[in-house]
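Note that this complex is displayed minus one protein chain, with the remaining chains in position.
Chain IDs A and B follow the sequence of writing; residue 1 opens each chain.
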């Protein structure tokens, strides 16, 4: 410290023992102070109602009624009443295409609607309706609309086509996943799309990029992480498919999804270890898919905020 | 509630030190502020000036040091008990309260009687000339008006000390000049004691009675605007004070206050701004306005030939950027326009050439680089 200062130095900070920072002070440096008490109810809640039940279920699944430690898991995959592999395969066969269709169909629409125009709010509001109504009501509507005597088959009848069987099978469930999932994906992607600074596109325009080049070189790279997130969230919705698999599907055959199988073990067979094992397998498989997508997301996107706002 | 007296004599900052994790944002700031003084803390971003202000305010706890208001120690008090007023860089007005209620808030907190609140708020609104806007919400007002509200809110409490954290940096150039005058006027008419943080040397020079130049958390120099402007203690302060031409050199001869330095392939006589010895590496500082274009005179201590690159018209003067034969850029201010590409001869007088020892300087890149993130971490603004 060669810099001249006005006051004579009476003591250096290090020299005075009474100036040593207190423990409270040092904890506060790391963000630990009384404010943290506000977190306690929330934390307590997660632990009691989420973590504890989950561990309880895990423990339960490892103590099955028969078959040793992993008996329940073995039963899930091999028991003729469970046929876990089949149900996982069926669930993925429904949820992956549904999530992909929803995201891919939403991209061009969101791109065209990224600006402001009259009726945008109305359209987004209409699209929120099926999400709000939920899968149970959608199922009821699908049954009526696509049913053998419903309007759809009646319409096909005008051209001497059909009737086509679109409910009580795979297609009914896929439809219900699209009706509630597409608006979800669209609205999310639209908000990511509007988050891309319009001046970036304007800049690309001045540099001579046509709309295809702008879309491919500017919009898509900036949108990619948002797309991955949207895919994950849509996939979670589709993977959890339960009521519509029963209502508009064929729960004993082509739409025997894993949620249904797990529920059956719980509510019909009353085999709680088996049900817990099924639920946990379901969660693990879902997390694996999400993990893969998020891993891809981290490779394709590094750093930059992508011009939000 | 306020506890602290308005009529104090002086405020002592005694070894104020603040560390974040292992990094020191402010190291041993000592300063005595007399009542009625206007003090500016000046420095580049990351120099610790905002940290210092927040420590005085009580918004950041001190790692070490004391703050004394006369004989009362205030550094253990929470900010709401210190009773200082503060004006924030982004105004920090309460967005849900009208101008009136924003200004009244502090008085209400101090349980001032209703009638008096009304009177003092009206006074404060008049003071900052916001009469017609009293019922508006902050969001409905321009930046300059919001800043006036923020100032009124701080001074209505008649605080012993007003802290201002870069209050003008979000305003456009014209408004900044207006508000600068306004702040100085308020400071004088209300007899305030003010600590003002800024990175703008012009602002600091024009407003403050005394300046504190900080760099990397260390105090570089304390003094009146004139002292800092004319006799900066080191090259960094000089750089900040408008000595745009800084060249490396080696001392050839020392003669009391005078030093002869070899630089840029020639020699220069200059005023020593510190202890110098022969063969010392030094930085030589010359202000653009102290370089004269023309033939060398008798008293000239330095003569340089340069080629003009860029000429900028700046009202009464031209700012010229030129380069020397050795490649260094040199900045000159002149009243006559030289033509681009022409060669000019530059001269300067010995007492306008400052020679700073460069060995005593803390490592340039290290200090600045380490302290840069501290400013953001330290200032809640």
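A few remarks follow.
Note that in this section contacts are C-beta pairs under 8 Å (C-beta built on N, C-alpha and C of every residue); 3 or more make two chains touch, one makes a residue touch a chain.
Operating definition for what follows: contacts and distances are computed from a predicted model.
UniProt records the chain missing from this view under the protein name "Spermidine/putrescine ABC transporter permease", selected from "Spermidine/putrescine ABC transporter permease", "Urease accessory protein UreD", "Hydrogenase 4 membrane subunit" or "FAD-linked oxidoreductase". The hidden chain makes contact, of the residues A:43, A:220 or A:269, with A:43. Of the listed residues A:69, A:136, A:161 or A:220, the one in contact with the hidden chain in the full complex is A:136. Even with one chain removed from view, subunit A keeps its contact list with that chain: residues 30-32, 35-36, 38-39, 41-43, 45-46, 49-54, 56-58, 60, 105, 108-109, 112-113, 115, 117-121, 124-142, 144-145, 149-152, 154, 179, 182-184, 187-188, 190-192, 195, 202, 211, 225-226, 229, 232-233, 236, 239-240, 242-243, 246-247, 259, 262-263, 266-267, 272, 275-276, 278-280, 282-283, 286-287, 290, 305-306, 308. Where subunit B meets the missing chain, the touching residues are 1-2, 57-59, 78-81, 83-86, 88-90, 92-96, 105-106, 109-110, 150, 153-154, 157, 163, 380-381.
We adopt the following convention: only the chains that are shown with their structure count from here on.
As a whole-number value, the distance joining the C-alpha centres of subunit A and subunit B reads 51 Å.
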